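Every protein chain except one is present and positioned as in the full complex.
Then we have chain A:
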Amino acid sequence: MLFYQLFKSLIGQTITIELKNDIMITGKLISVDQFLNLKLSDVQGTDPKKNPILSSLKTCFIRGNVIRYVLLPQDQIDTQLLKESAIKEAAKIKEEERKMQNRK
């Protein structure tokens, strides 16, 4: 849920995505769902020489499982807050696991 929230807070920002087939796409994030499928507008290949066919797309939908990296604008992210949230999330999951085991 943490990463979903993070991406949700980045809606409207320009991000770069590297896919598992080495395609790099830059675009404005429009929406995200729980599978981390992303929708971008103003799509462009980061290297226009590499995949010029990408400029034939106006907006695009990327399936979450094919994403390798997401490059985010550094100034838009509070890394300290992200770190704390990640620790909290991990603790929450651990707590839930413990409860489940006690129930057994």
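In this text, a contact is a pair of C-beta atoms (placed from the backbone, for glycine too) under 8 Å apart; a residue touches a chain by one contact, two chains touch by 3 or more; residues count from 1.
Simple rule for what comes next: contacts and distances are computed from a predicted model.
Hidden from the displayed complex is a chain whose UniProt protein name, among "General vesicular transport factor p115", "Methyltransferase small domain-containing protein", "Putative t-SNARE family protein" or "U6 snRNA-associated Sm-like protein LSm8", is "U6 snRNA-associated Sm-like protein LSm8".
Residue A:N51 is the one among A:T16, A:N51 or A:S85 that touches the chain missing from this view. Counting the whole complex, the residues of chain A in touch with the unshown chain are 19-23, 31-33, 37-39, 43, 50-63, 65-66.
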